[in-house]
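For this view, one protein chain was removed and the others were kept in their places.
What follows is chain A.
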Amino acid sequence: MNKGKIVSVSGPLVTAEGMEEANIQDICRVGNLGLIGEIIEMRGNIASIQVYEETSMVGPGEPVESTGEALSVELAPGLISQMFDGIQRPLDKFLEQVESNFLNRGVAVEPLDRTKQWTFVPTAEVGARVTTGDVIGTVQETPVVLHKIMVPAGIEGTVKKLEQGAFNITETVAVIETEEGDKELTMTQKWPVRRGRPTARKLNPTAPLVTGQRVIDTLFPVAKGGSAAVPGPFGAGKTVVQHQIAKYADVDIVVYVGCGERGNEMTDVINEFPELIDPNTGESIMARTILIANTSNMPVAAREASIYTGITLAEYFRDMGYSVAIMADSTSRWAEALREMSGRLEEMPGDEGYPAYLGSRIAEFYERAGKVIALGNEGREGSITAIGAVSPPGGDTSEPVTQNTMRVAKVFWGLDSSLAQKRHFPSINWLESYSLYQNEMTAYIGKELDTDWTNMVIRSMALLQDEAELQEIVQLVGAESLSERDRLKLAVSRMIREDYLQQNAFDDVDTYTSIQKQFEMLTTILSFEDEANHGMELGAYFDEIMEGTIEVRDRIARGKYIHEDQIEEFKTIRETVKETIHQIVERGGMEENA
């Protein structure tokens, strides 16, 4: 292919002439250093190229060569536990090769280890007819991930040969006889990141993604295959929420995209994650995690690509029939990268300088999530749950990125800086947040628990809403004017806030709460209200009840630190509540049968 010539360089944007043979979205090698870039606009023979590496010292006159390929990722065993940059260069290999934290420019590294041997176990039969998506073999990639080797897109035919044993990802493991002749398959596929991988059909999400975070699972659950946004001002806890979900979500695979955030946060992840044990499998959570890092010190254009790289990897594992969660922290930094490139292209700016296509780009990302039946004759069911952090400047959620995200994401966990200041974490505001999956997910959990969970959730929400109203009254005319019932409501909603919704991510026990324990905790708090109301009906006074139950209420408050294998203790607490209030009633001079 003909080489073009650089006309101008403006930060990450390079313009080159003589590119008539190239196409939009082609990957190019730019300049003498051979930097990696992608054509994002073609006008006649002039190509605008966004360069994924730093462009200083690159100047006009230097050559540009198109590879004729779109920006793609390599899909094969070896993805899990890896950390990549936005265009799938493995960061650890990189560090070894260039011996620096900063990516050396123009260095070509293979995305995946080409020498490592994997044990390929064939699952198809010679002579069987196979088509796109059919599994022909498996590789136990990590203790918890069985990597399924699927027939790549566009191939259909009869299995002519199928190997068994140890192979690297470039060696042939199968031969398929097709109409266009024999096709040799390795364990590797390639896929262009800007195109969603095809599926057989979309399904409606039905099951919740259990995160172990009480405010999320109980009040604002997200479905497996759903989408959620975590908007929050500076320091409100977005990253911690994302990390918690990455750690504890009951999914098979986690793809974590660190996008334009602080570099040391990804270092934290690398240091911390391998030591954490997945409560669902008992293995290290790294054994199911892929990290993509484009931190603030890396070039802005690669940040734009990182989101697509991440979702493509997620789709690949969904195709295998797995539930995948993808986290992006933060989509605002990604949108800023879009804005910067758009500005340099001198496109017509839209809201706040963002390009007019911001909304459709955001929608494209979230719409690639979902629950599907994968291609292939087994009808594998897989899901991608997409969870994006949004960092609205100044916490103003009317800005374009938040608004466009709210239009597509079905769950909104609004972080609140005033809660964060009061050290109420996670600072998810219970009055402003919502989940469009709430009805279905609580019903699902209720069925699993064999109880009226929905009613408990609705009641808790109602208490929190009543509390907000009652507090307004209190501010106007003082707490004395409230009825004892309302004062009890205030006390119980406070218990819900402090003893239930508040959850310390850094406490060994509190960091994760199973659904079963969430049920026990909430039941205990709500039963306190029932018992107290009953006691008041029998003539006990609110103040008497509160004074008499200080000790047992303290036990309820410490319920979050009860270990998962000791949750019968909540039953004892509930019995104590009942007894204590009974005694108060007796002392108050009323008979039980009044």
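In the analysis below, contacts are C-beta pairs under 8 Å (C-beta built on N, C-alpha and C of every residue); 3 or more make two chains touch, one makes a residue touch a chain; residues count from 1.
Operating definition for what follows: contacts and distances are computed from a predicted model.
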*Complex member absent from the view - protein name from UniProt, among "Transport permease protein", "Sulfite reductase (NADPH) hemoprotein beta-component", "Xanthine dehydrogenase family protein molybdopterin-binding subunit" or "V-type ATP synthase subunit F"*: "V-type ATP synthase subunit F"
_Going by the contact rule already stated, which one of A:Glu41, A:Glu283, A:Glu448 or A:Glu544 would touch the omitted chain in the full complex?_
A:Glu544
*Based on the whole complex, identify which of A:Ser481, A:Gln516 or A:Thr572 touches the chain you can't see.*
A:Ser481
*Contacts of chain A with the missing chain: which residues?*
480-481, 539, 541, 543-544, 588-590, 594
